[in-house]
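With one protein chain withheld, the remaining protein chains of the complex are depicted in position.
Then we have chain A:
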Amino acid sequence: MTTPSQTVGPFFSHALPYERDWELVPEGHPGAITLTGRVLDGAGEPVPDALLELWLGFTGDRGALSREGGQVSGYGRCATAPDGTYRFRTARPPGPYLSLQIFARGLLRSLLTRVYLEDVPDPLLDGLEPERRATLVAAGSGDSYCFDVRLQGAEETVFIEF
């Protein structure tokens, strides 16, 4: 019998964030990309107390928390700023997307979504209406991408379950 989820609450920012948590790769790493965006609520207001986690699908050689050792970690974390923004510096994922998990005060269970760097043929994307599909594709190209997370409303981000 599984343990129920509870909200991360408002008081995680002295506990879960850690130094260089948003840097999956060090500055200047060849091929690094930055992923930035905002988390918005159903009224379009920024969510200043969300925590985002990025997962590339491999652990890598760089400490996930310590950031010691090698060059690439597959895991990162970023708490949103007062204006709802977040940022990651990461390697490109092996496949078309990065996995993104969202926690926030007010969210009783975390949300899982995908950040596609390009709009490509894909089992998930191909099953979505165009407007919904667009919520999963990051804007930008080259080494800089932007992906907003809309928790609710007209342009609500597609969230997934397994």
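Here is the rule we use: a residue touches a chain if its C-beta (ideal position, glycine included) is under 8 Å from a C-beta of that chain, and two chains touch if they have at least 3 such contacts; residues count from 1.
Following the convention adopted for this analysis, contacts and distances are computed from a predicted model.
According to UniProt, the chain absent from the figure is "Protocatechuate 3,4-dioxygenase subunit beta", selected among "Protocatechuate 3,4-dioxygenase subunit beta", "NADH-quinone oxidoreductase subunit J", "Protein FixA" or "RNA-binding protein KhpA".
Taking the complete complex into account, A:Val8 is the one of A:Val8, A:Leu52, A:Ala91 or A:Val137 that touches the chain left out. Only one residue in the set A:Leu35, A:Leu56, A:Ala91 or A:Leu117 touches the chain that does not appear here, and it is A:Leu56.
Residues touching the missing chain, restricted to chain A, are 1-16, 41-43, 45, 47, 53, 55-59, 63-66, 68-69, 73-75, 93-95, 97-99, 101, 103-112, 123-124, 127-128, 132, 151-153, 156-162 (touch as defined at the top).
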